[in-house]
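One protein chain omitted, others in place.
Right after this comes subunit A.
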Amino acid sequence: MTQSINSAPAQAAPEATAATVALNSAPGATHSPGLWALAWRRLRADHVAMAAMAVVGLYLIMLVLSASGLLAKDWAKEIGVNYAPPTFMGAQTDAERGFSDNDAVTAAPPPENPVDPLRDILRDLRKSGTVAIAPPVIANDYGIADPLAAEMAEIRAELAKKGGSVVLARKPTLPFGADKWGHDIIKKTVKGAETSIIVGLVAALLAVALGTIFGAVSGYFGGWIDDAFNWFYSIFTSIPYLLLILAVAAVLQQKGVMAIVLILGLTGWTGTYRLIRAEYMKHKSREYVMAADAIGASHWSKMFGHIFPNVSHVSLVQLSISVVGFIKSEVILSFLGFGVPVGVVSWGSMLNEAQNELILGKWWQLAAASIAMAILVTAFSLFTDALRDALDPKLK
């Protein structure tokens, strides 16, 4: 499919590389490039694929930096005011934030509730409040002064003296805004990327490993083993994927990154299984496997020492496809609240918060999470397509 998209640059380049190959391999002459070398050459000739790979690489570098604590370690620090807008929009006025201290002072006290049993006490309190303390008292609620104000001020002063982590001056704007608690959205997105990508990668590794092993055993041995695995496969495919995930989520009852990885990994092996099984059925009667058999290679050695290197490209492409699919699934699971636990941020949990923020006009968290995800998934999909085209000899 992308073959046609990329056909223009791809057509010109292979000739050039072919020429250099001929030059390079001329002295050796006996050594011909293997599947991987050829695929890499084809991939390098594809500009879109290389650009996509660079983007994916950048995300992975970001992931490593964030996981090792070099980047976005302090994402949970509340450094901005609530819903601080992005810097390019300018700070919010008080009216926009929905409250104002000035109003509270000048406004008349709220009308009395005639049936309120505390009416008299309230009236007394209001009087004593305005008399005892200076007039511009902060009187937001029913004209009652905060009885803990003095103590709180003391505690704050104490903390400030100690140089504690209390945030005295919250920033009115942040580079890309802040969420409800004043977390920096950029750092939060980086941290969310870490969770989402790790879940996608580990779950994909698990699913593809399961699919490959099942497919290898099933395709290699055939007979009743094959029937048993096929039965298993037909069970898993007759339940729609999302329903299966939700059923497992309902049963597991515990949230955590590990739980999502298990849910996605244990349910997502079917596609790889079918492809790998077909490959093993094709390969097991080839001459090189018979030759290995003749020199006394064990089943295990034939399956994974001899056949697997010849079909491993299928697993690689499946891995690449699964990562994209699982990142999307994780986002949906976390959005619904069946995914990451409270306190762990992922793109899904960000979208969950952003849904309510949008109605208040705070669009930046939604924009950050969805753009970050869209760029990664686009790059990964383009790379996967190119990888498949590069590895599939039929398309040559």
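We take it that contacts are C-beta pairs under 8 Å (C-beta built on N, C-alpha and C of every residue); 3 or more make two chains touch, one makes a residue touch a chain; residues count from 1.
As a working rule, contacts and distances are computed from a predicted model.
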What name does the UniProt record list for the absent chain among "Extracellular solute-binding protein", "Methylhydantoinase", "ABC transporter permease" or "ABC-type cobalt transport system, ATPase component"?
"ABC transporter permease"
Just one of A:Leu148, A:Ala250, A:Ile295 or A:Val342 touches the chain that is missing; which is it?
A:Ala250
Which listed residue, A:Ser68, A:Ser238 or A:Ser285, touches the chain dropped from view?
A:Ser238
For subunit A, which residues touch the unseen chain?
1-2, 4-5, 7, 231-232, 234-235, 237-244, 246-253, 328, 331-332, 335-338, 347-348, 351, 354-355, 358-359, 366, 370, 373-378, 381-382, 385
